[in-house]
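Here the complex is missing one protein chain, while the rest keep their positions.
We just call them A, B, C and D in the order they show up, numbering each chain from 1.
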Amino acid sequence: MATRQTASLARLMRAPAIILLLIWMIVPLGMTLYYSFLNYNLLNPASVSWAGWFNYQYFYTDPAFFDAIWNTLALVLGVLAITVIGGIAIALLIDKPIFGQGIVRILIISPFFVMPPVAALIWKNMIMHPSYGVFADIARAIGVQPVDWFAQYPLTSIIIIVAWQWLPFATLILLTALQSLDGEQMEAAEMDGAGAVSRFIHLTLPHMARAITVVVLIQTIFLLGIYAEILVTTNGGPGNASTNLTYLIYRAARLNFDIGGAAAGGIIAVILANIVAFFLMRAVGKNLD
Amino acid sequence: MGRITLEAVTKRFGDVEVIPPLNLDINDGEFVVFVGPSGCGKSTLLRLIAGLEDTSGGRILIDGKDATDTPPAKRGLAMVFQSYALYPHMSVRKNIAFPMRMAGVPQDEQDRRITAAAKALNLTDYLDRKPGQLSGGQRQRVAIGRAIVREPAAFLFDEPLSNLDAALRVGMRLEISELHNRLKTTMIYVTHDQVEAMTMADKIVVLRAGNIEQVGSPMELYRAPRNLFVAGFIGSPKMNLIDGAAAAEYGAHTIGIRPEHIAVSPDHGKWRGRVGVSEHLGSDTFFYVEDTGLADTITVRAGGNIDLHHGDTVWLTPDDAQMHRFDATGARVA
Amino acid sequence: MGRITLEAVTKRFGDVEVIPPLNLDINDGEFVVFVGPSGCGKSTLLRLIAGLEDTSGGRILIDGKDATDTPPAKRGLAMVFQSYALYPHMSVRKNIAFPMRMAGVPQDEQDRRITAAAKALNLTDYLDRKPGQLSGGQRQRVAIGRAIVREPAAFLFDEPLSNLDAALRVGMRLEISELHNRLKTTMIYVTHDQVEAMTMADKIVVLRAGNIEQVGSPMELYRAPRNLFVAGFIGSPKMNLIDGAAAAEYGAHTIGIRPEHIAVSPDHGKWRGRVGVSEHLGSDTFFYVEDTGLADTITVRAGGNIDLHHGDTVWLTPDDAQMHRFDATGARVA
Amino acid sequence: MARAVSTRTKVGYTIAAWIVALVIFFPILYTIITSLKTEQEAISGFNLIPSFTLSSFEAVQTQNNYWKPFTNSVILAVGSTILALIVAIPAAWAMAFSPTKHTKDILMWMLSTKMMPAVAVLVPIYLIFLRTGLMDTRIGLTVMLMLINLPIVVWMLYTYFREIPGEILEAARMDGATLKDEILYVLTPMAVPGIASTMLLNVILAWNEAFWTIQLTTTNAAPLSAFIASFSSPQGLFWAKLSAASVMAIAPILIMGWFSQKQLVRGLTFGAVK
Partner (left out) sequence: QDNVTLTIATVNNGDMIRMQQMTAPFTEANPNIQLEWVTLEENILRERVTTDIATSGGQYDVLTIGTYEVPIWAAQDWLTPLDDLPESYNVDDLVPAVRAALSVNDTLYAAPFYAESAMVMYRTDLAEAAGVTIPDNPTWTDITAAAKAMTDKENEVYGICLRGKPGWGENMAFLTAMANSYGARWFDMEWAPQFDSPEWQATLTDYLTLMNEYGPPGASSNGFNENLSLFQQGKCGMWIDATVAASFVTDPEDSTVADSVGFAQFPNKEGVDNHGNWLWAWNLAIPASSQKQDAAKTFVAWATSQEYTNMVAEAEGWRAAPPGTRTSLYENPEYQAEAPFAAMTLESINAADTQKSSVQDIPYTGGQFVAIPEFQGIGTAVGQTFSAALAGQMSAEDALAAAQSSTAREMARAGYPK
């Protein structure tokens, strides 16, 4: 496959995707970069002026900024932890012989098909609502005060909702990984005297390492951009308790119509995302060869 | 220390009886090879002994104790798998140490045994590599190393060499034989390669569809196959089997004569034929002789220096003393 | 129709020169086998001929015409890959038809050739199956069928049998040889199995690190290996190579003697040793004799009926007429 | 480990698995149930047995014709998926079978473009869409969704293609196949499970995209995400209606997902297993 002809063909074939994405990245990013140095409020289009680093400074000194970074991390890590651990557990369970396996799988996979705003609406109104939600009904049934989820545990609530949406994805990938585990290896370990727990720790987990990295990579990409669930449920509050970086930018762009500030925030987010990406890609790249 | 007895062991998968009641005695220190065509139940039988499958009936005794319901880890047997079944994320050292770690063997004892096994198997330089960085033969040795350190009552091998290429296979075959000579531990070895069976076994068990066709030393099987199946299965190239008039002449339904027991001559002999493909191996030449009227082709082994070409007419003379005779049911006629 | 000439062909991957300038002539209708250890460049050479890799230098002539820059499809060669490389989503028929479809061969002509190929390769019953439903040997035959229908100037095979088990390999080996006898088309066959090389080739090319060590007929290579490398590579089991005093006695730095050219006796002979592992194949027995003081082990081939056991003392006598002598550089001493 | 599993164990696993499955599915189930309730039932406490009225669906339909956004959703999801495949298959082919030193870096870079927060670039994109007349057009949005998901598509295809032995493509080349033939007749059919699951995933992601599809459409190209946005916070708690609208928005993709579940699972390996 290594002839000059194929190599040049390959370049040609790669080109459209690369060029498209390059444009897709550079044009808006370039414009964003430009805007980030402007005093530009959409509601005041007449008074656009050069701002220098002011937007960055302003965004950075926003008291919400560090909260947002912390919340972003907590959200990403929380969801990852739940989906990976839960995904492994569920994958192990549904890999076992069970009656009605097909239906069980269909049920488990379903949340993945629900669009994020709808998922948030469902959880907010029907499940976690402090007076009409199912959780409240359950609480009342067992005689405790219903929890006002979005007020008392805003970030946790969002993590639960997002984790619910991504659990199927993690489960599916981990399940395929699990099913590719070599049966003979397991038998060898059994012969070697390893019990079920040892086999899980010493064989199953390491075998799934790659799948886990993939889950982490893909989900991180999507989780960094979560905002719809926040918008629908807590609007980032109370206070900044559930404001993540994306939502902070959202707030600047859509509530304040502060294009300059949002652009600066966007650039900061891109830089942070790329730092995350860098380490992630290192880890994953190694794991994908 | 490694006596294994199967008493009327049977195995069914669903409705299919893969192993009909089967009795077998394996003595301590013996090298027993199970051979047979694909799907005949060799692996199943081995896995029954290992405890990786439940028996559907009968008893398995290890050193006289009933082990039918003992879990695999407790039977004191070690198994080497066809796919090596190494733990890919552990180094060679960790792989070999794994069964000892599970058994709680103290660290220094572990180290001692690993060093010894690595030395015996020529793995000392690779102890810190991962299995992925090893060649097929080396991987197989690691798998054996992992078995050795457990100091098991018996080793079970399921086609351990079938993933290796021809040259390596010869080497590993020798290594396993040497290992057996040194350890004198019972070994049960599954293969469908009859060369392996012949060269390694103290005792060969020929299986067909879960039934034992013949049990005996390799030479017993070679010299006196009990039926057509064993005759055709043991020996390489295959024994020539001839029906019809030529067989009737010997008072049999079928006669069998091995390629090495036929003399070739360009001008005289008993049967006439035409040379088809011939294979010159240097030391030997195999002729596939066609149009003899006896069978499709008759395989003949001759010395390295015979000069016959495709299409030449040849004469073949079987060595009557080495002739095998079978009746219509396929059973050997004394 | 199938003359292939390599003129000073070289191949570099990055900085590594895998093939140093190499000249080779392959005549029309010849069955040429490339052998050599793993990584010596056999596949690379074959792929250069096929056009799947660019040469780094030199010219490749096919039937006298410079084909160095011709794309693979235009060279009129067909290739059979180690992994079969069948199209898994197409039926056998479609697989075989694919090259003709690409070439725009009319439908009825396609059908004719498919029928013929299927008949020749015993595939008629499987034409409508998918490759996944075939056994290894059948798949290999489909791959060959796909090559045949193109009526190529030459066939290229890259270790076509190495994924098959021993028994099948023997069968397919014969089939390919028969095919060559019938078609008389040039075939270039890569293997690292020297039995295949010996039995199939008209001409063997022994490669080491991209260099041609020797070119010749199998018997030439068997009888007169040009150097130690070829001597060690050709013949199974390997030639015994002996250095030191025993060699000096023959006026050589190293002597080589094949296992089949050593006589064994329990009580007299030239060299004394102790029997290590022995392999009884029925027809033959291989003894690995240790402690001779000549080399690690000396392999000896004896008849099927010799009765020696592990640890017995034996005497070995080489057949001086079959002795190979090499100088200090490893080259053959005439 | 082919030892017989006793029916008791199996029943145990079955119960556990069903409980987990039902808990996970419950929010969706409850939404479906609620959509079949009257508004009063919907807010009058926990109740799994609705009165099976379709009035909420009727109300939703009269308020906002469902079929137009539905058609748009289908067109956008399928269209962007097909476009993405057309661009991604050749790229993935090149990366898998003619890799260069930078292939991995390029892939990672592609994925990293997905990390750009969409809101930050909304205004530039909005302006571009306005100026080029792509605003509220299906074609504009299709391209947009294609670009958003292209990195994932390329990456998934790349991982599938890498598992296809290069020898088969070489065989095709020897057999006289041109590059087009090679991709069309050999590579693509062989990668069908992978391509299918890439398609499915992309359809799901495109279907559920709810930022750009709302921001860049008004009426002509508005898909179901916009449909939902018109129900999400009406005056009064019309949960039955909201549930009905939610069910209508997710049902098509849910049903597609259910039917193609096997494909999806089979393909979702991301080169991560084996």
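Worth a mention:
We adopt the following convention: a contact is a pair of C-beta atoms (placed from the backbone, for glycine too) under 8 Å apart; a residue touches a chain by one contact, two chains touch by 3 or more.
Model, not experiment: these values are computed from the prediction.
Touching the chain that is not shown, out of D:7, D:63 or D:132: D:63 (per the contact rule at the top). Among A:151, A:209 or A:271, the one in contact with the hidden chain is A:151. On the side of chain A, touch with the chain left out of the figure occurs at residues 41-46, 58, 62-63, 129-132, 145-146, 148, 150-152, 231, 234-241, 251-252, 254-258, 261. As for the chain not pictured, it touches chain D at residues 39-40, 43, 62-64, 122-123, 126-127, 130, 135-136, 214-215, 218-219, 222, 226, 229-237.
Everything below uses one rule, namely that only the chains that are shown with their structure count from here on.
Per-chain CA centroids place chain A at a distance of 16 Å from chain D. Counting only residues that touch two or more partner chains, chain C has 52, 71.
Of all residues in chain D, those touching 2 or more other chains are 1, 170, listed in ascending order.
Across the complex, chain D meets chain C through its residues 165, 167-168, 170-178, 181, 185-186, 189-190, 192.
Chain contact summary for the complex, chain C toward chain D: residues 50, 52, 71-73, 77-79, 81-83, 85-90, 98-99, 102-103, 146, 150. Looking at the complex, you find that chain A touches chain B at residues 182, 184-185, 187-195, 198, 202-203, 206-207, 209.
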